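One chain of protein is taken out of this complex; the other chains stay put.
Presenting subunit A:
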Amino acid sequence: MARYFTDEHEWIDVEGDTATVGITDYAQEQLGDIVFVELPEVGAMVDKGGDAAVVESVKAASDVYAPITGEVVEGNPALEEDPALVNTSPEEDGWFFKMTIGDKSELEGLMDAKAYQAFVDGL
């Protein structure tokens, strides 16, 4: 399983033909206490860099973008009950949705963990 990162602070785990998407620990730290996550509908087509989800913190609403193009196949049901999972376990239990991989070449432009860490350190 390979994990990639975007410069908008999403992570994407690729396993075969599907991928799991969430936001990074850095992102949740910046957003603060998360009170609601609006996930895309199952079956929705999302475009690389386009709106996919919305995170509501106490402070503000923030968009989460699709790291690649594809179809949403599952939303994380746990976030409805406990949106704070994004704060406590952003890169594991607090995943947002699973999607198909429309175009594998889109993964090539993303960062690996080391590159993302360097990117965050530079912010």
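By our rule, contacts are C-beta pairs under 8 Å (C-beta built on N, C-alpha and C of every residue); 3 or more make two chains touch, one makes a residue touch a chain; residues count from 1.
Going forward, contacts and distances are computed from a predicted model.
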Hidden chain of the complex, named as in its UniProt record, picked from "Multifunctional fusion protein", "Sulfate adenylyltransferase subunit 2", "aminomethyltransferase" or "Sugar ABC transporter permease": "aminomethyltransferase"
Contact residue for the chain not shown (choose from A:D13, A:E38, A:E71 or A:D93): A:E38
Subunit A, residues in touch with the chain not shown (by the definition above): 32-33, 35-36, 38, 54, 56-61, 83
